[in-house]
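Let me give you the structure first, and then I'll get to my questions.
Yeah, one chain of the complex is gone here, protein chain that is, but the others are all in their spots.
We call the chains A, B and C, going by the order they appear; numbering starts again at 1 in every chain.
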Amino acid sequence: MNTKAPANSEAFLQCINCKKILFSIDFEQNLRVCNYCGHHHRLSAATRIAWTFDEDTFEELDTELRSGNPLEFPDYVDKLHAAEAKTKRFDSVVSGRAKLEEMPVSVAVADFNFMGGSMGSVAGEKITRTLERAADEQTPAIIFCASGGARMQEGLLSLMQMAKTTAAAQRCAEAGVPYIAVFTDPTMAGVLASYASIADVIVAEPRALVGFAGTRVSKQAGVSKVPDDFQTAEFCLKHGMIDRIVPRKEMRDTLASLVRTLGGHALSAYAANGGKK
Amino acid sequence: MNTKAPANSEAFLQCINCKKILFSIDFEQNLRVCNYCGHHHRLSAATRIAWTFDEDTFEELDTELRSGNPLEFPDYVDKLHAAEAKTKRFDSVVSGRAKLEEMPVSVAVADFNFMGGSMGSVAGEKITRTLERAADEQTPAIIFCASGGARMQEGLLSLMQMAKTTAAAQRCAEAGVPYIAVFTDPTMAGVLASYASIADVIVAEPRALVGFAGTRVSKQAGVSKVPDDFQTAEFCLKHGMIDRIVPRKEMRDTLASLVRTLGGHALSAYAANGGKK
Amino acid sequence: MSSPKTHKEWERELLELEDFIAKAREAARKEAEPKSREALEAKIEDLEKGRDKFIDVMYSNLGPWEKVLIARAEKRPYTLDYVQALFSEYVELQGDRRGFADNAIIGGPALFNGQPVMVVGHQKGRNIQERQFRNFGMAKPEGYRKAIRLFDMAERFRMPVISFVDTPAADPGVESESRGISEAIAAAIMKMFELTVPTVAVVIGEGGSGGAIGIAASNRVLMLENSVYSVIPPEGCAAILWRMPERGPDASKALKLTAASALEYGLIDEILPEPKGGAHRSPVETFATVKEAIEKHLGALQKLSPEVVKTDRYDKYRGMGRFEIAEG
Partner (left out) sequence: MSSPKTHKEWERELLELEDFIAKAREAARKEAEPKSREALEAKIEDLEKGRDKFIDVMYSNLGPWEKVLIARAEKRPYTLDYVQALFSEYVELQGDRRGFADNAIIGGPALFNGQPVMVVGHQKGRNIQERQFRNFGMAKPEGYRKAIRLFDMAERFRMPVISFVDTPAADPGVESESRGISEAIAAAIMKMFELTVPTVAVVIGEGGSGGAIGIAASNRVLMLENSVYSVIPPEGCAAILWRMPERGPDASKALKLTAASALEYGLIDEILPEPKGGAHRSPVETFATVKEAIEKHLGALQKLSPEVVKTDRYDKYRGMGRFEIAEG
């Protein structure tokens, strides 16, 4: 695994969950999981990639895709520019190829820092390409989800990304290539109700927020009382909606085992093709 | 529809549900549904066939199949002989071909009078042949269920009929031929947990008993309280397990519409083959 | 001037006028004296012309918010009205076969011009009891799972699928969440992309986000002129943008949720014109329009091979989205 240098120069930081003070160096060593309460703090796409896949094997693709403002939605351009400045990226999804324990995988990782990881045309296109590459090249797909949902500012175009990405997941299934989704905090709404939920295997980070409707909406809508763990990964597990909750430090091993077992057939086809389609 | 002559020479009878006294002639005219409480009294296979399919179109098949006593199970032979004497049949299922509003259908009808409609090797074989004929001849399958479950006296052979009949239903589905099941009182246990529950469309007669475990077993097993309508057709409808509750007098029309719509493609293939495979 | 909040409120003057005309007609009917009756009838005729003009003006150049109100109008034809008008031998099938039943999505096999098809649609209710029974047209997971079952049958028995879209949203409650409303919607979308039979969706009222796309991902998507199709309800959008849900009318402009916008962005295939004054003012005319449109699109799709039907659908959605290409 790769270096876990402190993200900033501060020696200490505070856990956003339990509010305890942590040593930055310990915190990074512990993959940004609080030593006290086990809270899994959010990661940028770059960090996630570095900590998950084989060192220096990630090849980023689709970098030319940039969100426009097709609806001329008020203030959207400003928000995009702010997000671009903050993340040095053109949108919330990073996509490409990587290796996991030397097995080739097609990868997409969402970055919550870019407009809450929301899915507009660019995110939808990148997810679609990731799943299409998986199908075409017979390499298992791994997608790390982190999103508040569809991107309102692209209107119906965003809604259609739900159909488009789901269609690509269907193509992946038909091609006999496993698709594994990782729900990180948060995985919500339009993303959850499309490509995220139909992965062959779904694992989630502990206590990740996972749900369809904003919590307020659900609570208003339901007459039944709201359980304490409502819209958490734990709630999803109890209700059969995900396969496992996997702590961050076991994530790489778990994903590798899933790729090796479920992806065995696809990877043989990949190898038979000389490692390329 | 065919003649509904009184089954016996008595002028009156008593509803087994509401205990009111009924005129036999009215009762028969009303398809043995109580005028007062709407209770659907059980029908023999012969009556069911006469009241459902086009007049004189039923061609009975598989009549040579007769239950033996493969396990040398105590008293089984006596029970078989008694059932044969009572029903003038060799087992609980009557199978064959018929027409419904001039459309060819593959048909099986269970007779509860033969050892509680239980499924042993013969019933399993007849259901299997009915579904295989449907698949092979591209004629929709209609099966009227009435059974207490698998026939204990044939042991594991009976259990295997669950797999065998279900496999035949799978073949039917793969052949693009619709299979419609009608749950009549009672449709239970091994029959419900095999070919009955995986029909494309399931309709039930009102208040038919439908369930997996004997009512006593379920009540013991569950800590939760037992609903009033537990294991009735109405309970199944509420829980999404059946498509419709169809009163006996609407059954023929409903089945015909289903065959005409769902079976349209299969029946075209049948017609293109000159009405035979 | 603040925007109207309901279709009734927006049409208030028109409804008053219609009410007045109805009363005048009643008076004329009761009037024994021929001269007076004639005079009254002449006046009524004038009033009716005035009303028609009123409708003309009101319904020409509708803004997005007015369309939202019309799309939600209680008097608008609902799915079962179309089913009754356009199909024969419809048998409604129920249940998800997993323990639950839903009444906000309905469906079953039927004949369309004598040809077997599978019908699926959201169903709203007109009075309070009906509305509760239909959960205001908001389907729970079991609704989408029933739809999947019907899609499966459609594929198995080679029946085209006609779906009618009319929902404010999928049910967002705790129960729905606990049974996986997100998975149900996603799985329904996925199933639609598996089909090799032609699929045609008609947005007849509200095309409400995920709840709509769950049964709308079809080869052809048609929208009635005054229906809307949106990623989020305008009130919800306003609440997020400006923390003022009452600014729904403004949000409805920003969201580009009209049929015209959807067509412009290449997201639907055709706009079906409504009768003057909206679909509810002449349901018969509306049914005829919808029927003809389905015939046309279904006819074209049925000329394609099953494989092409499927890739046509994939390619259609594959192309949706608008983005820029950054300079290398």
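Here is the rule we use: a residue touches a chain if its C-beta (ideal position, glycine included) is under 8 Å from a C-beta of that chain, and two chains touch if they have at least 3 such contacts.
Every value quoted in this text rests on a predicted model; they were computed, and no experiment measured them.
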Any idea which chains on screen the missing one touches?
A, B, C
Residue of A:Asp111, A:Glu154 or A:Asp200 in touch with the missing chain, whole complex considered:
A:Asp200
Using the touch definition from the top, which of B:Ala50, B:Ala167 or B:Ala269 touches the missing chain?
B:Ala167
Of C:Arg179, C:Arg220 or C:Lys310, the one touching the omitted chain in the full complex:
C:Arg179
Tell me which stretches of chain A touch the chain missing from the display.
173, 176, 178, 197, 200-201, 237-244, 254, 257-258, 260-266
Chain C residues touching the chain left out here are 97-99, 141, 145, 178-180, 183, 187
In the complete complex, which positions of chain B touch the hidden chain?
63-68, 70-71, 73-74, 90, 121-122, 124-125, 128, 150, 152, 154-164, 166-171, 173-174, 189-190, 192-198, 211-213, 217-219, 221-227, 230-231, 235, 239-241
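Following the convention adopted for this analysis, only the chains that are shown with their structure count from here on.
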Which word fits how the chains touch one another: line, ring, star, complete or other?
line
For this structure, I'd like the pair of chains sharing the most C-beta contacts.
A-C
State, to the nearest whole Å, the distance from the C-alpha centre of chain A to the C-alpha centre of chain B.
51
Note: chain C sits from chain A at a C-alpha centroid distance in Å of 34
Give me the residue numbers in chain C that touch at least two other chains, ranges are fine.
none
Quick one: which residues in chain A touch 2 or more of the other chains?
none
